[in-house]
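This part shows subunit A:
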Amino acid sequence: MNQILRHARYVLGENPVTAASFGMFALFIIAAILGPTIAPYDPLASNTAQALAGPSPAHWFGTDQLGRDIFSRIIAATRLDMGIALSSVALAFGVGTIAGLAAGYRGGWLDRVVGRIVDTIMAFPLFVLAMGIVAALGNNIENIIYATAIINLPIYARLARAEANVRREAGFVEAARLCGNSETRIVLTQLFPNVMPLMMVQISLTLGYAILNAAGLSFIGLGVRPPTPEWGIMVAEGASNIISGEWWVALFPGLVLMAAVFCFNLMGDGLRDIVDPRRRT
Partner candidate 1 sequence: MNDAGTIVELRRGVRIDRGRTPLLAVDQLSLEFRTRSGIVRALENISFDLKRGETMALVGESGSGKSVTAYAIMGINDEAARVTGGSIVFGGLDLLSADRKTLDEIRGRELAIIFQNPRVALNPIRPIGQQIADVLLRHGNVTAREAPDRAIEMLAKVRIPDPKRRAAAYPFELSGGMCQRVMIALALACEPALLIADEPTTGLDITTQAVIMDLVAELAASQHMATLLITHDLGLASEYCDRIAVMHAGHIVEIARTADLFANPRHPYTAKLIAATPGGVDRLDALTSITGNLPDLRRNNLPPCRYSERCERRAADCAEPPLPRRALSDGHVLFCQHPLPEAP
Partner candidate 2 sequence: MIVLRRLVSALPSVIGVIIVTFLLTRALPGDPAAYFAGPAATQQAIDEVRHQLGFDRSLPVQFVDYVKHLAQGDLGTSLSTGQPVIDELITRLPASAELTLLGLLLAVAVALPLGITAAMRPGSWVDHSCRIVATAGVSLPTFFTGLLLVYIFYYLMGWAPAPLGRLDVFYTAPPNWTGFYLIDSLIARDWETFTAALSQLALPAFTMALFSLAPLARVTRASMLAALGSEFIRTARASGLSRMRIVYVYAFRNAMLPVITTLGMVFSFLLGANVLVEKVFAWPGIGSYAIEALIASDYAPVQGFVLTMALLYVLLNLAIDLVYGLVDPRVRLEA
C-alpha cells in the first residue's frame, strides 16, 4: 500500500497536470455535496426583469431568458450531473464486473450468455441505444441512469472477463480453491481485488463519457425537464440565444461540462500511469 502511495506521489509530482485534475475533481465533488447552499441565488428563482443580462459583478455568469442566475444553476446542476454519472458508472461497473468475472472464471454457458448480451449491446451505436432505452422506459432521470449504465456495461464485462480468463489458473486462485473456498467467494475475494487497478482507470474514463452521454440526452429533450438545472439542458436552453448573440447562456454550462469531462479524462490517464506505466501513450 505504501509503495502504491509513494509511486502515486511520484507520478503526481512528475505530472502537475494530472495532480491539477485530481484537485478539480475534488472541487466538483465539493460543489456537488454542498450544492445550492453555496449558490448565491436560488437556481429556480426567475426574475424576468433581469432576463438575458450579461455577466456582471452581480451575476458572474449572467442570467438566462427567465432571469435566473446561471452561476447558481450551474452549481446546482453539478449535484445532478455528478449524481447521474456516479450512479450509472457504479451500476455499470458493479454489474459488468461481476458478470465478466463470473463469465471468464466459469466459462461454458455462462460465458456464452454474457458474451451474447455484451455483443448485442455493442452492435448498436451507443448513444442511439441510450435514446431508444429512455424512449422505451420513460422520460425521466432514473432511466437516464439505467440507459447510461447499460451502454457502459460491455467495457467492464469484457475487461473483467479477460482478466478472469488469465488469472483463472493462477497460483493464488488454486490455493484458494484448495482451501475449500466456494467459487463465488473466489470470484469476489480473490479475482475482484486483482482487477481493481485496471478498473479504476476505466471508471474514471467512463465517468467522463457518462456525463457527456447524460448531457447529450438532455440536450435533445430526454430525461431532465425544465426547470431542473442540468448542464446539458442549460446548453439546450441557451442554444436559441446563441444566434441572437447572448452567448453566456450556453457557453458557461458548456464550459463547465467540458471541464468536468476533461478532468475525468486526465484523472484516468494519470491513474493509468500509476497503475500500469507500460500502457502510457
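In the analysis below, contacts are C-beta pairs under 8 Å (C-beta built on N, C-alpha and C of every residue); 3 or more make two chains touch, one makes a residue touch a chain; residues count from 1.
Candidate selection criterion: all candidates are chains of the complex that A comes from, given by their letters.
Quantities reported herein were computed from a predicted structural model and do not represent experimental measurements.
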item	value
In-complex contact partner of subunit A, selected from candidates 1 or 2	2
Of subunit A, residues touching candidate 2 in the complex	116, 119-120, 123-129, 131-133, 135-138, 208, 212, 215-216, 219-222, 232, 235-236, 238-239, 242-243, 245, 247, 250-251, 254, 257-258, 261-262, 265-266, 269, 281
